[in-house]
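Data block below; observations after.
Left out: one protein chain. Kept in place: all the others.
And now, subunit A:
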Amino acid sequence: MFKKSRIISVLRWTILGGLWVAPAAAQAEAAPQRGGTAIIGLAAEPKGFNSALTSSTPDTVAGCMVYEGLLTIDTGNGKDEISPLLAESWDVSDDGLTYTFHLRNANWHDGQPFTSEDVRYTLEEVAAKFSPMFSAQVGTNLVKVETPDKRTAIIQLKQPYPTLLRTLNCTYSTPILPAHIFKNTDVATNPATTSQPIGTGPFKFESWQRGSHINLVRNDDYWEDGKPYLDGLIIRAIPNAASRIQALMAGEIDFIPMVHFPLNDARMVESTPDLQIVRSGFAPGMTYAAFNLKRAPFNDARVRNALLMATNRQFIHDTAFSGLGDLGRAPWPSGIEWAANREVNYDVSNPYDPERAAALLDEAGLLAGADGTRFSLNIIYDSAIAERNQVANALKANWGAVGVNVTLQPLEIAVVMPRVFKEHDFDIYLNDNNSYGDPAIGVGRVFVTESIGRISGNAAQYSNPEVDALFAAGAKEIDPDKRAEIYQSIQPILVRDMPVMMLHELSGFDGAAKRLHGLWGWIGNGRWAHAWLEQ
């Protein structure tokens, strides 16, 4: 009864901090097996299945098993390629204003055929109005979606938007919805949003035990021959992070996706014989600290630069993130390689150097008092994310060493969002930011004036017309080389002005059972049709 491997795992748990275990081996390339039901563990239950209405992860995970986008992003084996899904192929006009999609022959789960009208309805009447991402990125730029026949949909734009293809996937808030179910109804309360989704995806909705789990079953009529391999999927909510990891270790669940996988437990999971860490390959993100530029002394660039130099990013990387990902070195992730300016590097401009940091604070007139304190600040952040707590504590220790008295304010996300983005009542805001693989989608919102006052927008209230103009130009430039040049020219400005400092770079890691194979791309981007369980 006593399992040696489990005892070892528990011992490792208790002495976690000092352990380093070699990265998981690559997934076996064995022949896929059919059958079995995989169980996914999430931190929260979905609110519904319609990712056009929210970018909340549980809704996206559950929804994008049932619904599908026109396209997906294949990030397997280090790739980052736009891949076909409901659109078999596409053409882009030379002026970048017309996108023609040739649609797949597929059926909705209720047997109705999927047609171009579904695409038109979804993009024009739902995504352009409600989708957090599509409406912000494309919204008013969308002229219309033409449907010359049932298998062709043509998107007409006012201005070129070279990132359009990247936004047309389910995970990025653009699932294709069944027009025959949604048309002339309230999208938010339609049962196909809230409780009984009818999609084209590899899995069909079967039942929902509220508070516990959702049952999805194999779609035998799926358009991709022989897929999915799994008979079904169960999506379970386990709110407590430690309990979630314990369920994975006990074999009760097979997979915890990034965001819901507590990275500070990553090494323990990796050291458990039956488990592995899978690199999500999701678009690189960053953990950053935004300064409230409207408050002294953070309105002084010397103070911001000093605080970056007082921050031991290597320590944060090694502890809070278990050594996974990379140190933050630039205003946005270096993982978006084409847009990265290699000359921008915090290790050169702002290396960890408490003495230089202290000197810079002296220069800014913030001299240490009799008790060694120069000034006080608060750091506000979402308390639900374990690694963010650790980052905040590291900053408190690092900045305390140079005489900055730090108060931590871990709060619920529902409190943090309005306080930071609407009321601007904070000194430092610690957050994660998803780039969505392109500066035009996920990065610009952190820096442009237009995003001030918008949730998940520009927390620092940074406003620089030059930066605004460059981000706007980059978003519509269709020549890839020129686009790269534009974005690369923004980075030195952001390092000079330092409205936010990037602490850590991460592209997402999932915790998974080793018997689960065939995953590629991110949750919901299609890979679950290819997932299979070793029986």
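Everything below uses one rule, namely that a residue touches a chain if its C-beta (ideal position, glycine included) is under 8 Å from a C-beta of that chain, and two chains touch if they have at least 3 such contacts; residues count from 1.
Operating definition for what follows: contacts and distances are computed from a predicted model.
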Choices "Ferredoxin", "Sarcosine oxidase subunit alpha", "ABC transporter permease" or "Septum site-determining protein MinD" - which one is the UniProt name of the chain not shown: "ABC transporter permease"
Of A:396, A:454 or A:476, the one touching the omitted chain in the full complex: A:454
Candidate in contact with the missing chain, chosen from A:116, A:147, A:173 or A:219: A:173
Touching residue (missing chain; options A:412, A:466, A:479 or A:534): A:412
Chain not shown: contacting residue from A:32, A:139 or A:354: A:139
Listed residues A:111, A:211 or A:465, member touching the removed chain: A:211
Hidden partner chain, residues of subunit A it touches: 1-3, 6-7, 9-10, 13, 37, 39, 44-45, 47-48, 53-57, 59, 129-130, 132-133, 135-136, 139, 173, 188-189, 193-195, 209-213, 234, 236-240, 242-243, 246-247, 249-250, 252, 384, 412-415, 417-419, 434, 445, 451, 454-457
